[in-house]
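Pasting a structure below so you can have a look.
What you see is the complex with one protein chain gone and the rest in place.
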Amino acid sequence: MKALLRRLDPVPVLLSLPAGLLLGLFLLIPLAATAILSLQAFSLYTGIQSVFNLDNYVEIFSDGYFGEIFLRTARTAALTTVLTILIGAPEAVILMRMKAPWRGIFLLVALGPLLISVVSRTLGWALLFGSTGIINDVLIGLGLIAAPLQFMYTETGVVIALAHVLLPFMIISVMTTLQRLNPLVESASYSLGASGFTTFRRVILPQVLPGIFAGSIIVFAMAASAFATPQIIGGRRLKVVATLVYDEYLFSLNWPLGAALALLLFVIVIIVAVGFNQLAERRFRRLYG
Amino acid sequence: MSSSNGFWSLAFHTLFVIFVMAPIVVVCFMAFTPEGYLSMPTNGVSLRWFEALLNNKEFVGSFRISLALGAASATVAALISIPAAMAIVRYDFPGRTAFLTLCMSPLMVPSIVLGVAFLRFFSQIGMSGTLVGLTISHVILIVPYVLRTIMNSLGSLDSALDHAAASLGSSAWRTFRRVTLPLTLPGILSGWVLAFITSFDEVTMTIFISGPGTTTLPVRLMLYIEDSIDPLVAAVSTVLIVMALVVMLILDRLFGLDRMLIGRSPSDPDR
Amino acid sequence: MTPEDANGHQRSPLVRISGLTKRYGNTTVVDRLKLDVGQGEFVSLLGPSGCGKTTTLQMIGGFVRPDGGKIELAGRDLTSVAASKRGLGIVFQSYALFPHMTAAENVAYGLEVRNVSRSERAEQVKAALDLVGLAPYGDRYPRAMSGGQQQRVALARALVIKPRVLLLDEPLSNLDASLREEMQVELRRIQQTTGTTTILVTHDQTEAMALSDRIVLMRSGQIEQIGAPEHVYDHPDTRFVANFLGKTNLFQGDVGQSKMRLGNLSWATPDATPDGPVTIAVRPEKIALADDGLPAKVSARTFQGGQWLLDLDTPHGPVLMQRQNVGARPPTVGERVCLTWSRDDMHLIREEAAR
Partner (left out) sequence: MKRTAMLLSTTLAMTGFAVSAPAQTLYVAGNGGSQEELMKAEIFPAFTEQTGIEVVYSAGNSAAVLAKLLAQQDNQQTDIAMMNTGPMSQAIQLGLCRELDISEHEENIHDFAKFDDNHAVGFGVVGLGVAYATEVFEESGWDVPTSWTALEDPKFEGKMVFQPLNNTNGLLALIKVAEINGGGVENLDPGFEVMEESIAPNVLSFEPSSARLAEMYQNGEVVISVWSSTQVKVLAESGFPIELVYPEEGAMIISNDVCAVTTEEMKPEAMEFVNFLISPEIQEILAKNLGFGPTNALAELTEEEAQGVPYGSDAVSKLQSIDWDVVNASREDWDRRWVREIER
């Protein structure tokens, strides 16, 4: 319950002023300036020019080179999302079923990596994939493969490392939904004679779907705009939009084009997230009406 | 969830734990190699790479900058988020929803977009590469985390506490100082610690805006990795991992890590 | 106008509420409320949830801003005075004890705000805790205390600042039944010891009747009836009051030719009651079995220890009667009996009186 005070109470306005000013000044203005920058032109010798047109966007849309990178970004993000669902959703159920103290311990194992630097975690994958090739040694040792697989500089490698980085978000999302479930519903299903599998498929799964959906939106958005992991695992040849932006800014020095690419990425991520969200709301409204 | 995990569930869980831990464990192991190149420490364990790290002026300098940046931005973020959270949780005012959306919006903007936006903005106002500029950008990035934690903390307070204090003659400021603040302190501190580690680890945005004198640890690590991967980066990563562990323990003690990340867990017999 | 207590004594009003109105959107929660509370009086605002009693209390406390009307305390307009400057003592439904302070610190808080010296503060805190019977528990934190103990701390905290008026917001609703009865007695004792003017908000009619000098029955933001508990109980102005305060039997009768009629039965009307249809209310405990009277058939019989409850079917609708568990066994289900009651135990409710 809020204290409903006078309509034009100065207190909340004063309280929200510092944060409002800071964010308005240092978030909205820079973003707007970036939008303007994306309309400008650039050349190596004259720098950024004060002309305003849509040339950068025209170039992005007409050049298949950019199309390919956007497509790759979408593909890796989608595959990463699928992988996190396949690993994260069952694990969330398993974690919920655990008893103390195991549950607390494995929650730290599952969610703790969120607090570890992305660079460190990706470096771990680079070490596993790369020159020392522990993964390949293990796989060959187990007789699963004959020749070493290439993980570094491949989409497979990027997807695996990204899934590892983003997995906690999926687990959090599914667990949040699971927590709202009435635990007796599962027992009710068993009491009616359903098997474990049937109970999972008919009772648990439909109820955690909203969590999986919400998790998917977060994971997709973060995977599509991820930078550090594709940069380290993908290297120069396997560019995604974020690493392309980095290259445009720090190697080609073409800031306007880089700004256009970054904003396009932003807009696409927002559209996909909002679209999925509305789809999910329509789908699950009945469940939570 | 009333039933317990069967054999297949536990097998899956084991693979999951291996998947999650493998890259982290590998980094830590390799940091202890006695060799001059990357390898598992099969011939004994050595601290030579940590020694090398301590003697590396650039990495040590970056570590200090990251500490300063994390502490400064987390503190500023907490200082502006406390009143903002009070306004949002305690009052209804025109534009409240818009204000909340504004405060949470940095979560929606990809870090890379923030990076390019700040790079341009700071270079136009003559602040590029400065610690102040970096701090402002990090504050904006972490405000949503701090604000959400403090809002949760404030929201779980009985609003009658405020009324009780007021009825006893307490001024709004005294009520805040004596009642609201002490009761939300664990939330504020948790938000601070979460913000600190988020800022400390940030790389995507910072790589665009850090200057030669303000290169943070993850950025330096990232630039170093672009050039070469050797046991030194494993040692740096190990330090980052250990820091994360410390933060994890603090958060767990203060607020409950699971409660912070997935909300209340009344069914958890642990607490 | 001055209020009268049950005995008709004149009191000067300490709290005067007039025209008090609160709207949320299109809903009027409190509608032109008018109430005077005398010095030392114990008044209860009673009504079902949503009747506006809590909103009224919050307006008096200063936590909700009224859309119209006035609240005066000893002649001083409180309407635009901040909650912290009103000097009222309040006990909240959730007690709202500061969880990070001990019982003694909780009680001391209001004194601290008033800059009372440390030694005097300790004395007053001790006295207040003594008053509520918690002297040995000063060092306990609220979470280490039972609900009843927390309730007493909240009371001590509100009383220690010597408020002009004590506001109690459903203070006993979180306690179990036996504790509630004990606290009712305690509350009445403390109120009479301190002589503090008290306004209680409750939805529990027994609580209101047990504690109050006067009951204010509220419905949909308006006052339905004000009066001493026994008066309101015996002379409900409306069907709503009759039903809300205890159980009652209502019959549709009519008045004509100085007679009050219910089917074949008729009684003389003492005063100049106008002619027309009328609702006759009779409390279940006033009904007796007789050889002659209203014919009825027992449809259910419930034993309650001290008394029996009989459900009866009559030509004028179902009737409930109470019978003390003394003497002969009451009639069994299916038995035919006749019901009677004294003329004085009948109460007429004019339909116009009900809104």
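A few notes on this one:
Lettered A, B and C in written order, each chain numbered from 1.
Rule of thumb we're sticking to: a residue touches a chain if its C-beta (ideal position, glycine included) is under 8 Å from a C-beta of that chain, and two chains touch if they have at least 3 such contacts.
On a predicted model such as this, the values are computed, not experimentally measured, just so you know.
Note on the chain not shown: across the whole complex it touches A, B. Here the missing chain is touched by one residue of A:Gly24, A:Gly47, A:Pro206 or A:Gly275, and it is A:Gly47. Although one chain is not drawn, the whole complex shows that of B:Cys28, B:Leu67 or B:Leu157 it is B:Leu67 that touches it.
By the touch rule set out above, chain A reaches the unshown chain at residues 43-45, 47, 63, 65, 68, 131, 153, 235-237, 249-253. Although one chain is hidden here, its contacts on chain B can still be listed: residues 37, 57-58, 61, 64-65, 67-68, 71-72, 75, 119, 123-131, 182, 185-186, 189, 192, 196, 208, 211-215, 223-224, 226-229, 250, 254.
Keep in mind that, in the parts below, only the chains that are shown with their structure count from here on.
The two chains most heavily joined by C-beta contacts are A-B.
Inter-chain spacing, taken between the CA centroids of chain A and chain C, is 59 Å.
The geometric centre of chain A is 17 Å away from that of chain B, both derived from CA atoms.
Residue positions 63 of chain C are each in touch with at least two other chains. Among the residues of chain B, those in touch with two or more other chains are 172.
By the touch criterion stated above, chain C contacts chain B in their complex at residues 61-63, 82-90, 92-94, 96-100, 109-110, 113-114, 157-158, 161, 167.
For chain A in complex with chain B, the touching residues are 1-5, 7, 9, 11-20, 22-24, 26-31, 33-34, 37, 87, 90-91, 93-94, 96-101, 103-104, 106-128, 130-132, 134, 161, 164, 167-168, 172, 175-176, 178-179, 181, 183-184, 186-187, 190, 196, 221, 224-228, 231-232, 242, 245-246, 249-250, 255, 258-259, 262-263, 265-266, 269-270, 273.
The part of chain B that touches chain A in the complex is made up of residues 1-6, 9-10, 12-13, 16-17, 19-27, 30, 38-40, 79-81, 83-84, 86-94, 96, 99, 102-103, 105-106, 108-114, 116-121, 124, 136-137, 139-140, 143, 147, 159, 162, 172, 197, 200-201, 203-204, 207-208, 218, 221-222, 225-226, 229, 233-234, 237-238, 240-241, 244-245, 247-248, 251-252, 257-258, 261-265, 267-270.
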